[in-house]
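What you see is the complex with one protein chain gone and the rest in place.
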Amino acid sequence: MSEKYEPVIVGFLCNWCSYRAADLAGTARIQYAPNLRAIRVMCSGRVDPQFVLKALRDGADGVMIAGCHPGECHYVNGNIKTMRRFMLLQKMLTQLGIEEERVQLVWASASEGIVLAEKIDQMTEALRTLGPLNWKKRVLNSGNGYQAAEAIPVLEEA
Amino acid sequence: MSEKKHPDNKERVGVYVCHCGTNISKVVDVEEVARWAGEQPNVEVSRDYKFMCSSLGQELIEQDIKEKGLTRVVCASCSPHMHEKTFRTACERGGLNPFLFEMTNIREHDSWITDDKEAATIKAKSLVRGSIDRVVHHEPLDQIPVEINPNTLVVGGGIAGITSALELADAGYHVYLVEREPSIGGHMAQLDKTFPTLDCSACILTPKMVDVGQHDNITLLTWSEVEQVDGFLGNFTITVRKKARYVNEEHCTGCGICIEKCPFNVVDDIFEAGMGTRKVIYRPFPQAVPKYPVIDKENCVYFQKGKCKACEIFCPTEPNSIDFEQEDEILQIEVGNIILATGYDLFDVKRIPQYGYGKLENVFTSLEFERMVNAAGPTDGKIVLRDQETKPKSVAIVHCVGSRDENYHKYCSKVCCMYSLKFAHLVHERIPDAEIYDCYIDMRTPGKGYEEFYNRLLEEGTHFIRGKVAEITDAARIPEEEGKLIVQVEDTLIGRQRRVPVDMVILSPAMEAREGSKEVSQLFKMGCDFDGFFIERHPKLDPVATMTDGILIAGACQGPKDVPESVSQGAAAAARVAGLISRGTVMMEPVRASIDQDACSGCRICNNMCPYNAIIFHEEENVSEVITALCQGCGTCVAACPSSVITGAHFTNDQLLSQIEGILWDMRPEKVTA
Amino acid sequence: MADKLTFSREISNLMYAGHGSPLNQCIQCGTCSGTCPAVEFMDQTPRRLIGMINADLKDAVLNTNTYWVCASCYHCTVRCPAKIDIAGAMYAVKRYSIWFKTYSDDLVGPVFSETFMKTIARNGRSYEPILATSYIFGFGAKEFFKEVQGATKMMLKGRIPVLPSRIKRLKNFQSMIQHIIPVGEEE
Partner (left out) sequence: MKKYAYFPGCSLEKMAISYHDSALETTRALGVELEELEDWNCCGATTYFHLDEILANTLVARNLAMAEKQGLDLVAPCSACYKNAYFTNAYIQEDEDLAEHINYALEADDLQLSGDLSVHHLIEIFVNDVGVEEVKNKVTRPLEGIKIVPYYGCQIVRPRKDGENIEDPQFFEELLTAMGAEAVDFANKTRCCGGSLLISNRRAALDMIRILLQNAENSGADVIATACPLCQVNLECYQAQVNDEFGTNYAMPVMYFTQILGLALGIPRKKLRIGSELVSAIPVLSKYLKKEVS
């Protein structure tokens, strides 16, 4: 493969804000990197850490979780739970040696098409610089992290 | 098109790839996507078509379900927010449960955001494959019927809210109208004339206010505010604080003797915009609805110093209507729908110091001028300077104060051109020999009879200066400027800076979102935009609905609007609500969580996760249970369950994990066998 | 870069990218020209100049005196409802005019700028009396006389010293300037 490297990002977009922001970005014909592949969830709170790990394991170079701004959650405070869960996940991924830029949590309200597009562009750019994730090489073969990652730990506030 | 039989397929999936005219096909190679989709596991049939949402496109799906025995359908076209319902219905007509359908967004998320055909086509394939892998795990579901409580809450008693309330009440439904001021009427009650017909604002508004006050189907709660909103479409529980009036509404006849006898006057910043005074026990204006006065506790000498009670002494009713002991009441109201018509604020002109408001006394705001020119206002309709007697011989009107300005509000406030023209006309009418200078950037008069009104003003001899006013000063340079306000502006049509000396300046400030609109939007769980205006569901096709079912918006809370537009929206919102009420029940998405009681370990982690307290814990059995009626389907508990025994219908772990796998079909490190 | 840049593009390129909105955001409201304290002395108002730039009327723009009359007070910039840095745009046209030497030799502004720049490249600091003599020929005799009167009076009050001061590390300073553009002693 001689062509230039293009990262693939899996996006979990909340149905009420970010998914609509992405719709709006399209309707407004805002041009941004086509590197994000979106999965719709009802709330960013639905994003189970195992989804993120699954995506990384299956070949994604990065994962973006996008929800409503804190205080604006359609389900009162689902995004706050996402945020807490995300911080724990981030911590674990760092221990596995995965760069922070690879998994990002962003807020975009339904009117912020342009904000979301910018975030996607920025993330794509960051991942281009980082290069492919190569989960298998990095985590599976590194020995120490594999068990932890495969076991899908419970990342919950007890 | 491609058809293939996979003998080992679990399901028989039909994939439909839409061209959307050229909207998608211009960038995405839809034929290739369809051809490729035909080769994916479980796919029975795959087609591309010009317009999938057309009746012919839908028939294609119906036909294939019937003829090819499809058990699942994927449609790759626009956003599900656009046509998911259309295709679900098509599946249903074909005899397939609508939830065995999945939609792939290759327009808004793909063809419209890039010109890179190759990348867009790969992305489309990935998204389609994600949907195919997901839809295989879909289960048939039934929509959940919800009964609609026929009562409606209307928040805000301006012209939009009044219209909504009357429309519904006249249709035979009960309405609770909550207004935070002592009277309904809103901004319209403050106006003198309404453009372009110049009919008297009070003359057309007060009959409607009276209707509201007397209507059997309307419970009017003025001097009240909504404190809490619980529940969902069909069944909301609203907590309202009814502030103490210190006047017993049951006994009070509204005779007004208490107001007459109250010895204390204070400046009325709200209704009179600071131009006039009112008593401490007051009605904002004579035609107020309801007629009962309110005691302004902060300024009441009795409340502050313990002496006076003039109102109580002179109250003629038996028993006495004045009640100094009255306390705030907290009411609970059950309604099925909510209409928000909370109106607007005027831009604070002090934010633009170069216009001199507050420093140069004869600079007025639009609302001050409205009150001044109102026959029932503080100057009995006479146009005079701050000294209350001098008639201005020259008046300048300044458009776009705080609007069309990136330093304040970017948007055009829409109504200011017209009301500025109205002001010019009123000055001409009351002071025929006055010179009037109207400084505008662009004259925006779209509306029935609006441009004609502008023409009329041109005929009346208003001096129109095309230019945004740069500053207003009293620093004179030549004798003609001495003692005047000097309006400094470029007359852009001649390309010269002009200094126009005048006696009076009227600023036309922008309409802006109500202070605290963000908090209001959070209270009602709906969105407001960057400027603080509430967001409609669709800017063109659904202007009075919001993203939240059961909550509608009307009037200037959605964006700057004049009276006719606010009235239209008020009526439109009411029609929406009436439609739902007459239907009786609505069908809700069956996206709900449920717990496998046999597998639940009773760890209770999910119990605190639920924002709706829909999960209860059974101590004896040591298991948790989701109350379906309360669950809203966010899925937070599903993600949190350490034993994965909570299922989120239509968003199950199987479905989402398969979608992740599918979406990354080309990325998996170990090549999957096709 | 096959296509020739339009004049409006060239001017935009001369404005530092970080400042304000692009010129084509102008809504021609005239706030700048209504604000400008020097507008009476301009042959086109700043608003018109922006319109002319946007219309690519290069010669007409360069032939105005507008941008040389701009005193860089930034009053227009802070008031502009489109957030255009108008004073910055004036600088851009000045630069264009100096670089392409489109100004006439009797125009005091650019001549002064060049002299000023040379003084600084030579000394690191400016020195008003030297500058005064080099630009003073731009004035008529009457003004020249007044200027000298003013200067003499100031000298008597002890406010004009005789020699210009220099900075110490002049060599380094000049080399620093060379790093950006080749100007300095040899011209």
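As written, the chain order gives the labels A, B and C, with residue 1 at the start of each chain.
Assume a contact is a pair of C-beta atoms (placed from the backbone, for glycine too) under 8 Å apart; a residue touches a chain by one contact, two chains touch by 3 or more.
Quick caveat: nothing in here was measured; it's all calculated off a predicted structure.
S.K.: Which chains here would be touched by the one that got left out?
M.R.: So, taking every chain into account, the missing one touches B, C.
S.K.: Touching the hidden chain in the complete assembly: which of B:Asn42, B:Asn105, B:Ser394 or B:Thr473 does that?
M.R.: Result: among the candidates, B:Thr473 touches the missing chain.
S.K.: Across the whole complex, list the residues on chain B that are touched by the chain not included here.
M.R.: On the side of chain B, residues 352-354, 359, 407, 473-477 touch the unshown chain.
S.K.: Suppose we count only contacts with the excluded chain; which residues of chain C make the list?
M.R.: The list for chain C reads 14, 16-18, 37-38, 40-41, 65, 68-69, 71-75, 77-78, 85, 87, 91, 94-95, 98, 107-110, 112-114, 116-117, 120, 124-128, 131, 135, 139, 143, 146, 150, 153-154, 157-161, 165, 167-169, 172-173, 175-181.
One rule holds for everything that comes next: only the chains that are shown with their structure count from here on.
S.K.: Distance between chain A and chain C based on Cα centroids, please, to the nearest Å.
M.R.: Taking the average C-alpha coordinate of chain A and of chain C, the gap between them is 50 Å.
S.K.: Take the average of all CA coordinates in chain B, do the same for chain C, and state the distance between these two points in whole angstrom.
M.R.: Chain B and chain C have C-alpha centres separated by 50 Å.
S.K.: Could you put a whole-Å number on the gap between the CA centroids of chain A and chain B?
M.R.: Roughly 31 Å, centre to centre.
S.K.: Contact residues on chain B for chain A in the complex?
M.R.: 79-81, 105, 107-110, 112-116, 119-120, 123, 126-127, 130, 521-522, 525, 527, 529-530, 535, 547-548, 591, 605, 609, 611-612, 632-636, 638-640, 642, 648, 651, 653, 656-657, 659-661, 663-664, 666-669
S.K.: Mind listing the chain C positions that touch chain B in their complex?
M.R.: Where chain C meets chain B, its residues are 21, 27-36, 39-40, 44-45, 47-48, 79, 81-83.
S.K.: Name, in rising order, each residue of chain B that touches chain C in their complex.
M.R.: For chain B paired with chain C, touching residues are 354, 400, 404-407, 441-442, 466-471, 488-492, 495-497.
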